[in-house]
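Here the complex is missing one protein chain, while the rest keep their positions.
To keep things simple, chains are lettered A, B, C, D and E as they appear, and every chain counts its residues starting from 1.
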Amino acid sequence: MAANNNMPSALDKEQIFGMAEKEMEYRVELFNKLTHTCFNKCVENKYKESELNMGENSCIDRCVSKYWHVTNLVGQLLGSGPSGRPPM
Amino acid sequence: MAANNNMPSALDKEQIFGMAEKEMEYRVELFNKLTHTCFNKCVENKYKESELNMGENSCIDRCVSKYWHVTNLVGQLLGSGPSGRPPM
Amino acid sequence: MAANNNMPSALDKEQIFGMAEKEMEYRVELFNKLTHTCFNKCVENKYKESELNMGENSCIDRCVSKYWHVTNLVGQLLGSGPSGRPPM
Amino acid sequence: MDKSMLGDLDNLPEEDKLKMAAMIDQLQIRDSLRMYNALVERCFNDCVDTFKHKSLQKQEESCVRRCAEKFLKHSMRVGMRFAELNQGAATQD
Amino acid sequence: MDKSMLGDLDNLPEEDKLKMAAMIDQLQIRDSLRMYNALVERCFNDCVDTFKHKSLQKQEESCVRRCAEKFLKHSMRVGMRFAELNQGAATQD
Partner (left out) sequence: MDKSMLGDLDNLPEEDKLKMAAMIDQLQIRDSLRMYNALVERCFNDCVDTFKHKSLQKQEESCVRRCAEKFLKHSMRVGMRFAELNQGAATQD
């Protein structure tokens, strides 16, 4: 998609910017969904304290790890190849 | 909004692009909401199988059809005129 | 961020436009979330009537007011300073 | 956005003011379309629960109408209160 | 968008048509990535509920697989029905 001669044209450059923008938007959205999902799964929502307790903290660590695995697993199913990286 | 002389100016062109972009975003969002809503309404979420069964399939078809009718109905109420097409 | 000499450069202008756009997007999103949240909290969703009754109306007014307070409170916690305006 | 920055907008040439106005138009169009999509989703979710037919049943249709009308009235009321608060016109209870 | 407006697109110079095609590409990329994110969120929510381990358990993994496959089949079916309705090919029940 990018030019081969290392001097991208105006349209190519717009596409490079556009791709980089979409990639970053994707990562931000992934992070936001992960954050909200793990908060829902792990954090007591009566808010009796403002600190995270030990149980919540370890739940969060495992939740992030599992979410990551699910991201990779679904990425594989969507055909991004054998390795576990997101499909870009 | 578009120029009448068939030679749109720079600003007009930006508006044409902008309108086309918004229109496509709208259709994508409509499709996404429809897809997620009908999945919630029709598909058993224990995922015992990876196939859609007959009951789910016919529920999906009717759900899409009804969602379409609701889209048209709400479009009419929002004042897009007598016909049932979305307000653009 | 804006140029000091009152003649913004091309890049500065793009940033001014970008900031203004983000600010407007933020206000629209705030309004939309507020609207949906207060509808959920205050309006009976069997839709027996198309009018809002007195109880619903007063609930809506208080809900908007409380949502506003929460917006300001969270804004303060996020460090936007002592006053209650959103952090921009 | 800082007010001093908004002030700079006055210094922009005419062409840029047009561009800014066009941007605001675009955002409003996008917002209306999103509101429309969200309204359809909400009223469908609250009013349609059986899928024995392809077409909307009478009571579903009237439920959707009332839902949409009620939401629009709600949205207008919220808009008024929101504008008051933005102008600092809010009073305490 | 009015059709007369879309008609104007034919009058655009070649360069603008390329720009329009690039815009459509970008929207499709963004849409695929959003779908991917939404699918992960849904299948995680429906399939993962215990947090005694860091790694996915066997039954969680197979649940996620079935969830994703089922959703993709669903999405394809919805796409076909949606296209039919867009072409006015829908019949009443």
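The definition used in the following text is that a contact is a pair of C-beta atoms (placed from the backbone, for glycine too) under 8 Å apart; a residue touches a chain by one contact, two chains touch by 3 or more.
Note that the coordinates shown come from a computational prediction; the quantities given were computed from them, not determined experimentally.
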| item | value |
| --- | --- |
| Hidden partner interface residues of chain A, rising order | 1-3, 6-8, 13, 16-17, 19-21, 23-25, 28, 31-32, 34-36, 38-39, 42-43, 45, 47-52, 56-57, 60-62, 64-65, 68, 88 |
| Contact set of chain C toward the excluded chain (per top definition) | 11, 14-15, 18-19, 22, 25-26, 29-30, 33, 37, 41-42, 58-59, 61-63, 65-67, 69-71, 73-75, 77-78, 86-88 |
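Definition applied: only the chains that are shown with their structure count from here on.
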| item | value |
| --- | --- |
| Whole-Å gap between the CA centroids of chain A and chain D | 29 |
| Whole-Å gap separating chain B and chain E, where each centre is the average of the chain's CA atoms | 12 |
| Distance between chain centroids, defined by C-alpha means - chain B, chain D (Å) | 17 |
| Multi-chain contact residues (two or more partners), chain C | none |
| Sites on chain D at which at least two other chains make contact | 19, 34, 47, 53-55, 65, 69 |
